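First up is the structure itself, then whatever we jot down about it.
Showing chain A:
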Amino acid sequence: MASSPYFSLAVLFVAALLFGLAPLGLAWMWARLFSPRKPNAIKNSIYECGLVSKGDAWVQFRSAYYLYAIIFLIFDVEAVFLLPFAVAFTGLGVAACVSMLIFVLMLVEGLAWAWAKGILTWA
Partner candidate 1 sequence: MHVVFFLIAALTLGGALAAVLLKNTVHCALAVTLAFLGHALLFLRLDAQFAGFAQILIYIGAVAILVVFAILLTRGSEAPASGIFSKTWLLGLLIAAAVFAVLGWSIIESARALAVDSAAPQVTVHDIGVALVGRYVLPLEIVALLLTAATIGAVIVALHEKERPR
Partner candidate 2 sequence: MLGEGIIKGMLETAKNFAGSFVSEDRLTTVEYPEQRIPTAENARVFPFLVYDGSDWEAGMRCVACQICEKECPPKCIYIEKSKDKKPDFAGKMQIYPTRFDIDISVCMSCQICVEVCPFEAIKMDTQFELATDDRFGGLLLDRRELSKSNEYYHSIHPTEAAEVDARLAEEKRAAEAKAKAAAVAAAQKAAADAAAKAAAPKIETPAPKPPDAGGQ
């Protein structure tokens, strides 16, 4: 089991987690032992340039973010298909490559459409 790559990943995961948690724990210990945490209403209010924060930060955002996310998602999926193809690329014939080209071009068409529609213009 130790030879499995996932075991290594798991060990690294634990190590990284510990790397993050250990100092946080130490900091917590420090606060417990020496430097008592003294929260108060002013200190623990939201920072806003020294003023009292007005309104909420959790407001409704613009859909531009979403549009970009869609295109990103599509290209992410494309990459997932492209990667195995790329691995096999050196051994493939022209026909196979053309079929992949068609795949990519179809997605590029979507991009081009979005570009032409002005979706890619961040305002």
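Basis for inclusion: all candidates are chains of the complex that A comes from, given by their letters.
Everything below uses one rule, namely that contacts are C-beta pairs under 8 Å (C-beta built on N, C-alpha and C of every residue); 3 or more make two chains touch, one makes a residue touch a chain; residues count from 1.
If you're wondering where the values come from, they're calculated on a predicted model, not measured in any experiment.
Novice: Pick the candidate that touches chain A in this complex from 1 or 2.
Specialist: Selected candidate: 1.
Novice: For chain A, which residues are in contact with candidate 1 within the complex?
Specialist: Listed in rising order, the residues are 1, 6, 58-67, 69-74, 76-81, 83-89, 91-92, 96-97, 99-100, 102-103, 106-107, 109-110, 113-114, 117-119, 121, 123.
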